[in-house]
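Yeah, one chain of the complex is gone here, protein chain that is, but the others are all in their spots.
Entry: subunit A
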């Protein structure tokens, strides 16, 4: 979200805001932001897990490790997300 909203936010140049267009753009921006968050964190985690002393290039074992790490991080994100939502539902049911 560093760049914020572009100058074309809201669609038409007439100055009148179109709520529908704004809502759609906001949803897209948020989805992109979330994907970037995930990618940034996954890159950091997998670099720490898989790269020891950095060499001249990524060797085969490092690449294999990174590939597995990426898949497992996605699994972890999905598991955490499900567990959190499940907890929220239980908390609401007990209110």
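Methods note: contacts are C-beta pairs under 8 Å (C-beta built on N, C-alpha and C of every residue); 3 or more make two chains touch, one makes a residue touch a chain; residues count from 1.
Rule of thumb we're sticking to: contacts and distances are computed from a predicted model.
The listed options are "Mitochondrial import inner membrane translocase subunit", "GEO12048p1", "Electron transfer flavoprotein subunit beta" or "3-methyl-2-oxobutanoate dehydrogenase (2-methylpropanoyl-transferring)", and the UniProt record of the chain not shown names that protein "Mitochondrial import inner membrane translocase subunit".
Annotation for subunit A: contacts to the undisplayed chain at residues 1, 4-5, 17, 19, 22-23, 26-27, 30, 33-34, 37-38, 41, 45, 49, 65, 68-69, 71-73, 75-77, 79-81, 83-84, 87.
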